[in-house]
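Heads up, one of the protein chains got dropped from this complex, but the rest are sitting where they should.
We just call them A, B and C in the order they show up, numbering each chain from 1.
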Amino acid sequence: MKGGMKLVRAILENDRFASLTGIKLVKVSEGYALARLRITDKHLNGLDIVQGGAVFTLADLAFAAACNSHGQAAVAINVSISFLDATAGGTLSAEAREVALSSKLSTCVVRVTDRRGKLVALFNGTAYRKKETLAEIRASRGSAARTGARKPKRRAPERRGQRA
Amino acid sequence: MKGGMKLVRAILENDRFASLTGIKLVKVSEGYALARLRITDKHLNGLDIVQGGAVFTLADLAFAAACNSHGQAAVAINVSISFLDATAGGTLSAEAREVALSSKLSTCVVRVTDRRGKLVALFNGTAYRKKETLAEIRASRGSAARTGARKPKRRAPERRGQRA
Amino acid sequence: MKGGMKLVRAILENDRFASLTGIKLVKVSEGYALARLRITDKHLNGLDIVQGGAVFTLADLAFAAACNSHGQAAVAINVSISFLDATAGGTLSAEAREVALSSKLSTCVVRVTDRRGKLVALFNGTAYRKKETLAEIRASRGSAARTGARKPKRRAPERRGQRA
Partner (left out) sequence: MKGGMKLVRAILENDRFASLTGIKLVKVSEGYALARLRITDKHLNGLDIVQGGAVFTLADLAFAAACNSHGQAAVAINVSISFLDATAGGTLSAEAREVALSSKLSTCVVRVTDRRGKLVALFNGTAYRKKETLAEIRASRGSAARTGARKPKRRAPERRGQRA
């Protein structure tokens, strides 16, 4: 795995909401990513079907990996998602492919399929590519990020900032 | 609270993914709902901003409450979401309003704002309204659902079914 | 060409806004359609690039053909479109493929490409499938539709109706 991919992977493995959800990043390469989620009871909604938020979060992680795969930091600005079929449980896969890339924008299509290969959801995402690389953002966090000690005040300007 | 709203609330309180995320349904009335999420470390992504999936799930719960508020079961078919601002943490609110309703479709706009009232995300959702009421779907689950004992085979046709 | 396809084609050839725009329906089969538009000065916006509405209308005609290709009348309820590249003029092609179909909904992806095959726009559309077939709707128009004599009052209930 190239150094760039290692960093993308490290940052996504630090995604606490994806971890809470139980999502695994399986593969990432330039403009591509694959993520998986094994559905359990905790992913169900009040009608016992997989909650839309769980499907979205799975697709979003694959999208984040694909659009950040060039090393330049990218943040989601728009997503449209179609829920095509209620799922039978089991493991869901989300495969993201970048379909357009410019200096400022990345557009990805993510297909979410169930264990039988049936299309469960279709997700189109657009990300804004910042000036900073992922490495620069990482470095600016300093030892706080590396040790896990949080210093919200220092990070505040960045977290408050406009996305683009 | 009217009987119909009680049932909507009961079903949404049985939404395990929303519970895992920490979302609270604050209010629900015909064509309207308000939900809240207090942001903690577990909602952050690898770059320490609130994960898009957490924002989506919050908005989606408010949407589900609003579009099911008439008592007829409704499932999301399409959502578009724009992420407008990275958030400062604190508590996020999602307010869903139904802007169009026909016998088969409900369309809602959900505004997600931060504690200062700043618009963080804008979510437009379309739901398909099934023939069954929420009460009928509840009843068809029988004692299994009431006791928590799961019998996946019995529920299979429903869970596998097309959404619409 | 099968009878069903002939009817789809006849109805789309009666689409006056698509005609005004200069769009040609090239192919239609079950769940598939291809349409083309030769860009001329009249399709440009105030900055001399192809107007988004012209690109949308092209994609929408292909979508309408694909989702009506089964003979059951279908109307668009939601579309998301990403404009990926300003175009060099020439001829644009829109290719629609149905990616999901249930008794009530059809979901199509439409790719708009330029003469060099470059992806110019990506369009995802969801249509609601009515109870009526295209043939029934045609027949209900009676001789008015066949002769071109318009009787708006008689058609009013239908034109005012909810889409779904």
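Quick note on the criterion: a contact is a pair of C-beta atoms (placed from the backbone, for glycine too) under 8 Å apart; a residue touches a chain by one contact, two chains touch by 3 or more.
These figures come from a predicted structure and were not determined experimentally.
Participant: Given that one chain is not shown, what are the shown chains it touches?
Facilitator: Within the full complex, the chain left out of view touches A, B, C.
Participant: Touching the left-out chain: which of B:21, B:93 or B:107?
Facilitator: Answer from the full complex: B:107 touches the omitted chain.
Participant: Out of B:15, B:85 or B:114, which residue would touch the omitted chain in the full complex?
Facilitator: If we include the chain that is not displayed, B:85 is the one touching it.
Participant: For chain A, which residues lie in contact with the unshown chain of the complex?
Facilitator: 77-78, 80, 102-105, 126, 128, 162-164
Participant: Touching the absent chain: which residues on chain C qualify?
Facilitator: 10-18, 20-21, 41-49, 51-54, 56-57, 60-61, 64, 73, 75-89, 137, 141, 145, 150, 152, 155-156, 159-163
Participant: Counting contacts across the full complex, list the positions on chain B that touch the omitted chain.
Facilitator: Interface with the chain not displayed, on the chain B side: 80, 82, 84-85, 99-100, 107, 109, 119, 122, 124, 126.
In this text, only the chains that are shown with their structure count from here on.
Participant: Draw the chains as points, connect those that touch, then say whether the picture is a line, ring, star, complete or other.
Facilitator: Complete.
Participant: Using mean C-alpha positions as chain centres, tell me how far chain A is from chain C in Å, no decimals.
Facilitator: So the centroids are 33 Å from each other.
Participant: Which parts of chain C, given as residue numbers and ranges, touch two or more other chains?
Facilitator: Where chain C meets two or more other chains at a single residue, that happens at 80, 126.
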